[in-house]
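Of the protein chains in this complex, all but one are displayed in their positions.
Labels run A and B following the written order; every chain starts at residue 1.
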Amino acid sequence: MTHDQDILTRRRFFREGLWGAGLAGLGAAAGLSIARNNRDNMVWQIDPYKCIACGNCATYCVLEESAVKCVQCYALCGYCDLCTGYLVPEPTALDTSAENQLCPTGAIKRTFVEDPYYEYTIDEPLCNGCGKCVKGCLAFGNGSLYLQVRHDRCVNCNQCAIAAACPSQAFKRVPATQPYLLKTAEH
Amino acid sequence: MTQTTEQTHSHEASAWYRAARNTAVVGAVFSAVFALLLVVNLIGSAVTGPSRENTLAELKLKLQTDPTNEELRAQIRQLDLRIRQDRIWRLDFARRAAFMLLGSVVVLLISGKIASLLEREPPQPQHVPERAETQIREARYARWAVAASLVVLALGMGAVGLSGWVEFAQAEDPGPPFASMEDKRLQWHRFRGLGGAGVSTHTDIPTEWDGPTGAGILWKTPVPMPGRNSPVVWEDRIFLTGADPNERHIYCFDADSGQLLWTGDVPTVPAVAAAELNIMEDTGYAASTVATDGRRVYAIFATGDIAAFDFRGRRLWYKNLGVPDSSYGYASSLDTYEKLVLIQYDQGDGSEGNSKCLALDGLSGRVAWETKRELPNSWASPIVIDVAGQPQLITLADPFVVSYNAADGSELWRAECLGGDVAPSPIYAGGLVLVIEPYAQMVAIQPTGKGNVTETHIAWRMEEGGPDICSPVSDGEYVYLMESEDYLFCCKVADGEVVYEHDLGVSVRASPSIVADKLYILDLDGVMHISQVGPEYKELGKCGLGEECYASPAFADGRIYIRGAENLYGIGTKP
Partner (left out) sequence: MMRVFSLTVFAAVLLIPSLNAFGELRFPPPEFESGYEFPQTTDPASQSVAYEYLDAAVLVVALLLASYLILKRRSRRAIFGLMIFSLLYFGSWRKGCICPIGAIQNMTLTVFDSGYAIPISAAIFFVAPLVAALFWGRVFCGAVCPLGAIQDAVLIHPIKVPRWLESALRLMAYTYLGAGVLFAATGAAFIICRYDPFIGFFRLSGNWNVLILGTSLLLIGLFVGRPYCRFLCPYGILLRHLSVLSKRRVTITPTECIKCRLCEDACPFGAINEPTEDWPEGEYRIAKKRLAFFLVLLPILVGAAGWAGYALKGPLARMHPSVRAAERVYLEETGQVEGTTDVSDAFRATGRPAEDLYAEAAQLHERFSLGGALLGGFLGLVLGGQFLALSVRRRRTEYEADPASCLACGRCYQYCPKEHERLKRSEKAVAGT
């Protein structure tokens, strides 16, 4: 190493200046993020009032088994015998037979409560997020069945592939501490 | 270093090398196998999945036509189970194969790297003759390479630019998504035109035609399904609906040629489709007349189904408001205000609290406002009028005339002056709202009040009777009432004084209209009685169609459109 390096050449000054500018720039970036102060991680969720149950949630998720599942808002459910989210549009009978069920994976369980009410629950491991039941419930029922991203399954991609493909842009980022947009009875 | 040591060394080394290389090859083969398995699995699900689902859908369809076939049912259940099991099996298989693939790839990489490391030779730099020239040449190639990438970038940008796009900033501003009241004045956008008045502003209207000979008749087109609703005209299109217990249709005809341009289907909900509703035959399923706001047309039926279509026939939305509990069958027609479609949905006897007026957003079908009322079923149609700049929705039911703000549904005023089965619709003429109590009276109300105006804003009552079906018509000075059988009354709008009473001798169901100083009355046999508007009955002509007519006519420049029981007629001389 020669002592020339100690002499402040124009080039060296320029370089030092740029270095300082680079560090300042990064500092500004860091400062901006601290000023916005988002301590929470952001996760993805579906706004159930925008969702049109198009079926993309089942196919666009990067996981083999979509992280989007149907959920039931029991307080909104009508507990109807003729559930338009459970049964096909023209059922031959109001029962649990395969030919009358709308769900392609048999994920909705129908249990008798008291006359004439039936409880409908979703068996999550079976649900594939296709939204057929949601469409039926929304069109002719109370809209108590709706799709939500399940955060015990979602890997929280920076760009959610389903969000990019959603025709009604129903996906939004929500704080990880409040990761659900659930329907309530006071809708 | 002796040769033998070297040889032994390289022999050992090459043994390790061979071991590493062979392991790498094995790893590669396994990787390829698992990759292939994954691909086959994926292709398998892509191919068999949809075909199996199609088969299932077909079988389900077959079951609907043959519900008692147990064998078919068992087949469906088996296939359904098979599809579900298959799906889960494929997911499991894919997961396992992916892990195995990962494992073999790791083996491949590790052994590959070891083999590569073992094979490495120490560096042996060769003599490079003209380094300067090499460097200059490389720099030159590099510059040309960058130039080539510049060309590629330019070509890429060009290709991207060739795909056209919509220039939104320069798209014409189409104005508000609805027609103004001024536009509506020139059209016939709802039952009896603007304000339900039955008055047309056009002056060139046919006065002579003959159905049987076809004289003066431009065209005649059969309407596929029956309905008592009247034609609605917007520019070059005419809208009608027809329905039977199973289907509800809206028809669009070309005003110049009468050709049926498109048919719109209005679906219903499963529960209503399965139920057996008993609608009175005289009313039918399609008694309500459609309404348009200049961009979309809205139709409602006795099943409670309402739908919106654009002028090209595309259905925008539909919904079911619940089957209306109406003793004669629901018959109130629709009206529009700006982009809202207004519905008077009266039902029952008033005590169940299920009657309401509501406004739906024309673009989406969502409820814009809804006001409940404790009034019984009514068959009059509401009207939207402009009272000193404020839009009022006037509704009739026993016993109240209620006026709402058409924009938000808040109640403005009400007057108690009705009774019985209210069917004639109100009109707004000479600054007064004129309403009819069938068989009893005609009442004139000033629409400028607030709250219950029964004592304060009723201008006059004409208590010599009133029609039970036809709505009145007025030119502002005289108001004409047509009874279902024979009698035509003429009263003064200013004080209700009866000016004359004329026996036409015919049955009439269509409401009368006034055009260009002439009174047009269409009787049940399809004969139009044209007379002079004035304090004396003066007949100007009679024109027959040769077909029964229940619906009220629609008027356009140089044209009259009449719906008979079977056909729609376009009457006029201009092509």
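Assume a contact is a pair of C-beta atoms (placed from the backbone, for glycine too) under 8 Å apart; a residue touches a chain by one contact, two chains touch by 3 or more.
Predicted, not measured: the structure shown is a model, and the values here were computed from it.
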Would you mind listing the shown chains in contact with the chain that isn't displayed? A, B
Selected residue (touches chain absent from view) among B:L72, B:L186 or B:L316: B:L316
Full-complex touch with the removed chain, picking from B:V107, B:M225, B:L363 or B:A565, is B:L363
Using the document's contact rule, name the residues of chain A that touch the chain not shown here. 15, 18-19, 22-23, 26, 29-30, 32-34, 36-43, 50, 52, 54, 56, 60, 62-64, 71-82, 93-94, 113-114, 116-117, 119, 121, 140-142, 150-152, 154-159, 161, 164, 167-169, 173, 176-177, 179-180, 182, 185, 187
Note that chain B touches the chain not displayed via residues 95, 98-99, 102, 109, 112-113, 115-116, 123, 125, 131-132, 135-136, 138-150, 153-154, 157, 160-161, 163-169, 171, 173-174, 176-177, 269, 271-272, 274-275, 304, 312, 314, 316-317, 319-325, 339, 347-348, 352, 354, 356, 358, 361, 363-367, 370
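We take it that only the chains that are shown with their structure count from here on.
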Distance from the CA centroid of chain A to that of chain B, rounded to the nearest Å? 30
Of chain B, residues touching chain A in the complex: 53, 59-60, 63-64, 67, 73, 76-77, 80-81, 83-84, 87, 91, 94-95, 269-271
Quick check on the complex: what are the chain A residues that touch chain B? 64-65, 82, 84, 88-90, 92, 97-99, 104-106, 128, 140
